[in-house]
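In this view, the complex is presented without one of its protein chains, the others remaining in place.
Right, chain A next:
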Amino acid sequence: MSGSPLLEFIQQTINGLTLGSIYALIAIGYTMVYGIIGMINFAHGEIYMIGAYVGLLVITVLSLFGVDSISLILLATLAVSILVTGSYGWAVERLAYRPLRGSPRLVPLISAIGVSIFLQNYVQLGQGARDVSMQPVLVGGWRFGPEDGFQVYLSYMQVLIALITVVSMTVLTLFISRSRMGRACRACSQDRAMANLLGIDTDRVIALTFVLGAALAAVAGVLVSMYYGLVNPFIGFIAGLKAFTAAVLGGIGSIPGAMLGGVVLGLAESFASAYLRTEYKDVVAFALLIGVLLVRPSGLLGRPDVEKV
């Protein structure tokens, strides 16, 4: 059985887009915080990890109670996870950033790394350091292609991931461009001191940014626990690193940039794994990052004068 190159290419694109969607959701959190306060939130990977844990817990509890409607499970899980993870995002800002506002930039950076280590150990103590696994809630999918040859497989879960990612991104974009709070966010991103002078409560805007970023990380976390079904307290590190790369690749500070960066990174990993060797997928991903930064130092969509949120 040797498949057609075209079908394989389509399958690898699907694989890459799924992975890329997850990266993009997490990357938004990095890029938004950077857009507003010009700093990297190093605890963001851990926030995502908490989102995944909450997702897994809620799904397990719901299935204990015999709830088997996918839409109900999904909505309930997303709601709880966003709520819990959002509060962690708010707490990170309140505890590790706000008290240090105005201190040298290195200080909140270190405190965020501290929070990251704290959260990792805190979850490890509370939930155990071992892998927690769960069987898939949503199984099945569509198959395309010849019966006896290579078939492209598109699972319901992959479609769901893409769908939820697109919806979340659209909601976020509308929120930023249309709502009052969104306008305040854009104002803060352009000039925080000036926004403050004009009566915008910048502390609130910054807190909101952290909560929004955390909410999207929660969405990513829930999707990951549903798709892969394996979480442990350390997943935040690698995911955070990849998402941060995606944010920088797309142009840190730019929201469409984070989305694009996530998808490009996901596709790059998938194609490297498919057409080179699996070992090279990270090499290719990071080589791509360096390449892009050499040509465009501010990332794919990042411009020094871009509207940053």
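As a working rule, contacts are C-beta pairs under 8 Å (C-beta built on N, C-alpha and C of every residue); 3 or more make two chains touch, one makes a residue touch a chain; residues count from 1.
One rule holds in what follows: contacts and distances are computed from a predicted model.
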{"item": "Options \"NADH-quinone oxidoreductase subunit M\", \"Integral membrane protein\", \"Cytochrome c\" or \"Branched-chain amino acid ABC transporter substrate-binding protein\": UniProt name of the undisplayed chain", "value": "\"Branched-chain amino acid ABC transporter substrate-binding protein\""}
{"item": "Omitted-chain contact residue, chosen from A:151, A:173 or A:196", "value": "A:151"}
{"item": "Residues in chain A touching the chain absent from view", "value": "1-3, 8, 11-12, 15-16, 18-19, 124, 128-131, 133, 135-136, 139, 141, 143, 150-151, 153, 155, 224, 228-230, 232, 234-235, 238, 269-271, 273-274, 277-279, 281-282"}
